[in-house]
Structures are given as structure tokens and as C-alpha cells.
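Shown here: the complex without one of its protein chains, the others still in place.
And now, subunit A:
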Amino acid sequence: MCGAPKQGGALAGVDLSTQTVIQGSVWHDGSPVAGAYVRLLDATDEFTAEVVTSPEGEFRFFAAPGEWKLRSLAPVGRAERVLSAEVGLNETTLAIA
């Protein structure tokens, strides 16, 4: 359904030959940030999806090949990263300054 599934964990059952997975974690001061809101924006900066990071600071999206922007929101601050995703696993890290 539309609610965000539990973030992080194994990719069991995900077909990486067809799915474009964008995943990673949010960090601040050397520690993962749990409960951060991570937004996936498309190439025109339009909102596409949002998840809340796991206790280990992890997030995961199922997107499509192309240019994407990730933005994290948390009480400690925000971070942003642009990436180009391809079919398969695309991993990245968001560091809050």
C-alpha cells in the first residue's frame, strides 16, 4: 500500500534486474540519524516520494533510471544530494553538516 514500508534490511525479493533501487543512510556527527524524513525529488525538483529513516538511519526508494535529488529533513538539520540512477542498486549517503 502507500504507507512507507520498514526501511533498511535485506533486499530479498527485490528483482534488481528490473527495479531501480536508490538506498542509503543519513548521517550527522558520525552517527546515523533515525527518524529523518528523506524526500525523493525528480529532475524538475518535483516531489516523488518520502520515507522516514530506520533506527540505523537507512532509507530506500524504488524509482526509475534518471536524475534524482535526495533531501533529508530532521530536527538537527538538512542535507541534499543529486544522483543519477540506473537499473539495479544505487547506494548513497546523506551527510547533515
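Here is the rule we use: contacts are C-beta pairs under 8 Å (C-beta built on N, C-alpha and C of every residue); 3 or more make two chains touch, one makes a residue touch a chain; residues count from 1.
In this section, contacts and distances are computed from a predicted model.
A chain of the complex is left out here; the name its UniProt entry carries, from "Sulfurtransferase", "Ion-translocating oxidoreductase complex subunit D", "Ligase-associated DNA damage response DEXH box helicase" or "Formate dehydrogenase subunit alpha", is "Sulfurtransferase". In the complete complex, the residue from A:D29, A:E46 or A:E86 that touches the missing chain is A:E46. Listed by residue number, the positions of subunit A touching the unshown chain are 1-6, 14, 18-19, 35, 37, 39-40, 42, 44, 46-52, 60-64, 73-75.
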